[in-house]
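Before I ask anything, here is the structure I am working with.
Apart from one protein chain that is not included, each protein chain of the complex appears where it belongs.
Here the chain labels run A and B in written order, and each chain numbers its own residues starting at 1.
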Amino acid sequence: MSVHADRAPGAPEIRVETPFQRFRSEFFESRIATFALGLLALIIVLALLAPWITPQNPYDLAQVDVLDGKLPPGSVAYTGYTMWLGSDGAGRDLYSAILYGLRISISVGVASGVIAMAIGSTIGLIAAYAGGRVETVVMRLVDLQLSFPAALIALMLVAVLGRGIDKIIIALVAAQWAYYARTVRGSALVESAKEYVEAARCLGLGHARIVFRHILPNCLSPLIVVGTVQTAHAIALEATLSFLGVGLRQTEPSLGVLIANGFEYMMSGRYWISFFPGIALLLTIVSINLVGDQLRDVLNPRLKK
Amino acid sequence: MSVLEVAGLRTHFFTRAGVVKAVDGVDFTLERGQVMGLVGESGSGKTVTGFSILGLVDPPGRIVGGSIRYRGEELVGAPDERLRELRGNRIAMIFQDPMMTLNPVLRIDTQMVEAIQAHESISKKAAWERARDGLGQVGIPSPEERLRAYPHQLSGGMRQRVTIAIAFLNNPELIIADEPTTALDVTIQAQIIYEAQKVCRERGAAMIWITHDLAVVAGLADRICVMYAGRIVEAGPTDDVIDRPLHPYTVGLLGSVPSANKRGQRLNQIPGMTPNMLALPKGCAFRERCSRASDACLVNPDITEPAAGRAIRCFHPHGIEVPA
Partner (left out) sequence: MSVPLIEVRGVTKNFVKRLDLAGKIARRLGADVDEEVVHAVDTVDLAIQPGEVVGLAGESGCGKSTLGRMMAGILPPTDGRILFEGIATSEMSGAQRHAATLAVQMIFQDPFVSLNPRMRVEQIIGEAPLVHGLVDRGGLSDYVDEIMQNVRLDPSLKRRYPHQFSGGQRQRIGIARALAVRPRFLVCDEAIASLDVSIQAQVLNLFMDLREQFDLTYLFISHDLSVIEHIADRVVIMYLGRIVESAPTEQLFSAPRHPYTQALLADVPRLDQRKHAFAPVKGEIPSPLDPPPGCHFHPRCPHAMPICRMQQPVLREIAPSTFSACHLDGNSGT
């Protein structure tokens, strides 16, 4: 009899892929999601490389000339480069403005998402693990927050805090943390009831270690999905605030500001000033959502064999 | 004519990771009123065999070969409508989880009446009465009250009894029971086996009882078929298989049960693990765990019949006794 009673000699292994490899192959099974991921990657790369691939820096007032304003797509600017997407009322080349605007929109969305995730997850984890009064109080706060539309919360905070990129991020974090808290709390409740957590307690491991080293890594799946969708939501929310005029300032326009600026021209035939930033916003949000959808399907344990 | 004749059944699953030959060579015959125990561990293919008979194998799986004859009629490749006519009517199935049969949002009487009226045009009242009698026959007290209940209001044992009652509603000739008592307590299991036995005897129905528990089939079955890695490796009358097992796997299985070993001593264990169905070893699937294996076993043995009613798939079976 062999020493290692469970290994039949020469028997093949149970699995040959790592969990990540399997996740990757399952993700790319969907053509739409693969396309969306590619599109998103392209958008991010373009946004990152903006200073090097645009003919104009729209924030540099020296480069912007109002005489270039409101020119249709394809026109040639005063300084000689072609404005493929036209220009806005202030004379900014829309192609450049969109790419720079994407930088701001995406970074605000991602930054607020990450911070909200960190804060919301910790709160949700503590609520689930502690249980009892703590959990009740925390979750009622979460419910209270979630009963307000996120836009309303953000508006109220911005009214109090004022304008500017840091204040917008704070407002977005405040509007979003509750989603993360609720998601993580649900997931953590399920995990806390599992036997490996009981085993950890039996082994005398401390509470903090159990929560952050045992429970949290197993809550990542729904967290990633919510994170993706919420980031898209945050970007849209920032655009909404900017569109309403309470978001970012005119001098550093995000996509929302650009759309707002062009709104007055919509009826007079100069559609491109709002239209192209709108398309850019749409593509960004839709691709994030499509990726998030596929992530949800792939990471859902119930759909697994 | 036999109630069921299965010959050379092969059901394969075509997954992304490869082909799983869940059932790869199953032959048996079942006569009227007989109870057959289909015994095996996880991965042996016993559940898939049951599903194949009823035509319940979903993609990526399908029956790739062999024949299943119910009273002479070929079921493999039969049109869906014909299989639907037979299911729940002439051939019934009892699942391990009663909630696979019962709809949690419908009352018991609704479900039972529906099961009757799907196969027979009788009045709702008559169907209701048949349902009530059916519940009474499986030992459920106050059946009228139980009929008005929802599944979640019943205990696990009670629910399983209801599914047995549903299985017998239309007087089937063949029942396939897939591990119906595995999840139940010992005393409830005994009750369920008792009821199933009784109804089978009274109606003369044939039954296939799929399980991993040899002790249950010892008390219940007329014949035993032992499955390993998708193939039947041994078959025969119950007493014969349990008292004089031939296949090394059966011998190992019977020998590893605590009651077969001296109290407090190490159990006789079968070394190794059940093979990975995606990468079965060449030849006999039990070869790598078998103390009697030789080079001859690199070829998959065929079924041989050392005595009437006895079947074995092995080149090196244990001593054969020919009954007098």
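By our rule, a residue touches a chain if its C-beta (ideal position, glycine included) is under 8 Å from a C-beta of that chain, and two chains touch if they have at least 3 such contacts.
The shown structure was predicted, so the numbers you read here are calculated from the model rather than taken from an experiment.
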Which displayed chains the hidden chain touches across the whole complex: A, B
Contact residue for the chain not shown (choose from B:83, B:149 or B:242): B:242
Selected residue (touches chain absent from view) among A:35, A:78, A:148 or A:196: A:196
Options A:48, A:115, A:151 or A:205, residue touching the unrepresented chain: A:205
Touch with the omitted chain, as defined above, among B:26, B:270 or B:314: B:270
Contact footprint on chain B, counting only the chain that is left out: 41-42, 155-158, 185-191, 193-194, 197, 212-216, 218-220, 222, 238-239, 242, 252-254, 256-261, 263-264, 266-270, 273-274
Absent chain, residues of chain A that touch it: 3-7, 13-15, 19, 194-196, 198-206, 209, 214, 217-218
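Keep in mind that, in the parts below, only the chains that are shown with their structure count from here on.
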Inter-chain centre distance, chain A versus chain B - centres from mean C-alpha coordinates, in Å: 52
